[in-house]
Structure formats: C-alpha cells, structure tokens
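A single protein chain has been omitted from the complex, and every remaining protein chain is retained in its original position.
Labels run A, B and C following the written order; every chain starts at residue 1.
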Amino acid sequence: MNGQERDVHGQEGDGTALIVIDMINAYEHRDAAELIPSVRRALPPMRRLIDRARDEGTPVIYVNDNFGRWRSHHDEILDTVLQSPHAELVEPIRPDAESLFVVKARHSIFYQTPLEYLLFQRGIRRVVLCGQVTEQCVLYSALDAHIRHLEVCVPWDAVAHIHEDLADAALRMMSRNMSAEVCGADEVVLKSGG
Amino acid sequence: MNGQERDVHGQEGDGTALIVIDMINAYEHRDAAELIPSVRRALPPMRRLIDRARDEGTPVIYVNDNFGRWRSHHDEILDTVLQSPHAELVEPIRPDAESLFVVKARHSIFYQTPLEYLLFQRGIRRVVLCGQVTEQCVLYSALDAHIRHLEVCVPWDAVAHIHEDLADAALRMMSRNMSAEVCGADEVVLKSGG
Amino acid sequence: MNGQERDVHGQEGDGTALIVIDMINAYEHRDAAELIPSVRRALPPMRRLIDRARDEGTPVIYVNDNFGRWRSHHDEILDTVLQSPHAELVEPIRPDAESLFVVKARHSIFYQTPLEYLLFQRGIRRVVLCGQVTEQCVLYSALDAHIRHLEVCVPWDAVAHIHEDLADAALRMMSRNMSAEVCGADEVVLKSGG
Partner (left out) sequence: MNGQERDVHGQEGDGTALIVIDMINAYEHRDAAELIPSVRRALPPMRRLIDRARDEGTPVIYVNDNFGRWRSHHDEILDTVLQSPHAELVEPIRPDAESLFVVKARHSIFYQTPLEYLLFQRGIRRVVLCGQVTEQCVLYSALDAHIRHLEVCVPWDAVAHIHEDLADAALRMMSRNMSAEVCGADEVVLKSGG
C-alpha cells in the first residue's frame, strides 16, 4: 500500500544506534543466579552509555525477548518486570518516550525481526551492542550484524555474562573474527560527526 | 538463553489460524476513498468470521503495519485509530484480550516479522486471511504463505480492495497458482476436527 | 573467515542488472502447452535485450529453478535442457561465459537464495526482469524486489505467460502497486550513465 511507503534514504543521527539487548527481564530462568552479579556490574556503564546516547540524539533501540507472550505489548512486559523481585536491575535502564522497540522471539536480534529493515530505513550502518548475555545473544547478534555488513562495537563492561570464560572467548571472537570494536563503555564513540 | 526456549511441538486449536491484515487503520492514505466502501462491505462477514473463531478457540492473529511508529505499541496504535474519523471501520473488529499481535513494516505479513516462527511454534499449518488490500497485502501474504508450504484460505467477501478488477485477478491468482481455497466467509471451516 | 570477505562497496556496471528468470526449462510441466506460444513471442525481444546488456557491460544474472536436482550444477541442467525437444526455446538465450548464475528452489528469485546479497555486493539497485511466468515468478519476484527497495523494470514483451488475462493484471499490479516501470524491451534503459 502506498501509505505504507517510507523514505528509505532518510537519515537519523549519524549512522550509529545503541542496541539494548534483553534487559527487560524478570530473571526467573535457571541461569539467573550466575547472571545477576554480572548484570549488577554492567548496569552503571550501561546506564551512562544510554544517557549519553539520549543526550547526543543517538537512537536507542531496545530489542527484547517477548517470552512467548504474543498477546502482550512491550509496556505490559515492562510493567510486569518492574513488579518482579529484580526490578532494581531493570529500573536504571528503562526505556523512555524516545526509545524504539523491537520484539524478538529467538536468540539473535535479527532472526525474524524487523530490525534490519528499521536500521537500513534510518541509514544506520553501525550498532553498539549492550545488555545480555555476552556469550549468547550478544555474540549471536554481533555475528548477524557482521554478516549483514554492519559495523559492530561491543563495550565489554556494559554486557553481562553467565560464564566468564565463555564471555572472554566471545569477546575475542567478536574482535578477531567479526571485526568488532571492543572497548570500554565510556570510550564508545556514538556520534561520528563529533 | 534457556529461559527463552519454548516447546516447538505444542499445538493450539487444530492447526488453523485466522489472520486479520491491516485493519487497524486510520484510512488517511491517498487510496482511502476507493478502499472505504469495500471495507464497509467486508466488515460484517469479517466480524462473523472473527466471532466464530473466538467461539471455536481458533487463534486470531492481527498482523498490522506499524506506520513507521517504532516507539508505539499496538494498544497505542489502536487507541489512535479509534479516535480517528473512521473509528467505525475499526471498532467492529477490534482485538480482544485473547488476540495475538504481530507488527509488520512492509507489505507482506511474513517479511521480517516473527509470524512464521509463531505459526510453526503453535503447530499452525493453515491460515485464513481476511482484511485488506486484496490485490496488495492479502495477495502478497498468500504468496508468502504458499511459498512456506502453508495452506491458504481466502474468504472473498471478507477482504477489501481498491481496484475491483485487480482484486478479481488476485483472487484467481491465489486460487489457481497458490492452491488457495477461495470461498465465502460463512463457509470457511475453522476447526478441522469439527 | 577473512578469505571469504568481499568488498561490499564494489560497483559493477552502473547499478542495473538484467535478470533472466526460469528460461532454462524443459517445458515438461502441465501448463507447457499454454506457455510455449507466449515464450516463442517473447524470445526475440528477450534476445535483443540480453545482447544489448552484454554489449553495454550490464550484468546478466540467470535465476533458475533447479527442479529439485540438488546434485546437478547449472551446466548439467543446461545440457539436459538443450537435449530436450524444446531446445530451440533455450538456445537463443543461453548463458555465456560472463553470465552469473543463481539457483532457486521456490517461486521467487529472492526466497532462500543469495540474490539479494549478490546485488547489494555489486551496488545493483535496479533490476530488469525478463523470462517466465509473468503472472507467477515474474510477479512474485517484482514484489520481492520492491519490498527490498530495489527499482524494478519489466519489459512486457520479454516476459511469457500462461494466462493472458492474469498476465495483464500482473503487469498492472507491478506498475501501479510496486512502482515498476513497464515498457517495451527495446525501450529499456540499461546504462543510467548512457
């Protein structure tokens, strides 16, 4: 339908987006006990990164599992999670009115989601990935970004892991084999035109 | 993440879903004047079909354009549309608490959406397509269902068109080349186990 | 692997490719009798178009069904077809040493094929579609090109149909709803820099 057409050439920001992966989470799964301490450490750098993106006008895109709840929308998932025992792990990085939202059903942020379309539509060619889990969804998403010729940046202190040794290997894989930039959250360049 | 795993073998209903395409609509696009009379005619059969699906426990899945509003969730889109001048075209077929929702960004209900995953996860192998536009999104979605080896049924009186001659050709294409069942809305079999 | 990387920014020709759809064909299927006269009429304009593309350095990409023969490569399929009773429908438009080849398994030239990747890798943003069947694979491929924001041109006299009325409707759908340029084969502009 013609009304559905959009300008694919439109640019927003300067080609970078910050992606927040699976942080809207009730931490009820079986690996939660191992994951939570790492999330706690990653939260402050992640929060600073999100704040900086908002200040600089870099799009912040939350890509989150819907936990099979195809009836719920993202506000309902957020509300549920904010009433869970682990609300303090979600509150600091909650979406604001400008945040974009993409729901995913499987591990990668790209698999059967509209994320690739959203990025290309807005002229975004570089993604900064934060959130969880380093050696799972973050690794898989970095691969799926790289395979699509997107540039990838992963701040090592703003991603959370279950197994430290696998997370270390995952970061090395991203750096070596997916040409990802791995650096501290505070060193991430968001605006290329800075 | 293990918490994200779901039983891919779980069945719901008996393998058929009713898909409602692009009916959450403000009718502000340039073809609206030609489309609206056809929507008005299609609404009563579509309503009866949705009611029957709800009664019989057949999943009803709304797949709808998000009109580029990546910040909004489906309730917000519905609220906006229900306050538009054409709310009476949306009210009769509005989602209920059991409805499933999938947001699409482009013409086909399958292109860069999680619909294929949702269907396979629930054991759904047959889709009944109603909504709009017959010779556009409905045709494209029928093709994308057929290419994925799903069975397709299109009730000719529960789909709305802009151009009648193209809609007629589209229905013949679906019937002849995509093995779709084309019948009246009241003849659509929803439960195979009836 | 690094050896697998290719320059995604490399350009070839000037952004247009000529796609030849499903012409490597033994014409043994049940609609062959209706299709063959239309193929016969489309062959001379198609041949002129292919010759012109070769002269002007426009990439010619054959996208062809593999008929489920996952053991065969495209030369074997071509050899088989050239020994069939309908070799005269294939001979005039056979691939040459410069032709590119993509095998497809289903109706659309894009569904589960590397075509999208090949096009983007070479900076091709516009496709000219010729071959068969107008109201089937050509229509579906035009849609799948349009949904990916590629420009589409369809020379009406270089595509072959089974049903004339459906083919006419398909050409109008492509023109009206997919923004495709529909013109005669001899008017197709191949080099934008002409």
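Definition applied: a contact is a pair of C-beta atoms (placed from the backbone, for glycine too) under 8 Å apart; a residue touches a chain by one contact, two chains touch by 3 or more.
Values in this document were obtained by computation on a predicted structure and should not be read as measured data.
Touching the chain that is not shown, out of C:19, C:53, C:89 or C:133: C:133 (per the contact rule at the top). Contact between subunit A and the unshown chain involves residues 106-108, 111, 135-136, 139-140, 143, 146-147, 163, 165-166, 169-170, 172-173, 176-177. The chain not displayed touches subunit C at residues 1-4, 6, 22, 28-32, 61, 65, 67-68, 70-71, 73-75, 97-107, 112-118, 121, 133, 136-137.
The criterion applied here is as follows: only the chains that are shown with their structure count from here on.
Centre-to-centre, using mean CA coordinates, subunit A is 39 Å away from subunit C. For subunit B, the set of residues that touch two or more other chains comprises 106-107, 136.
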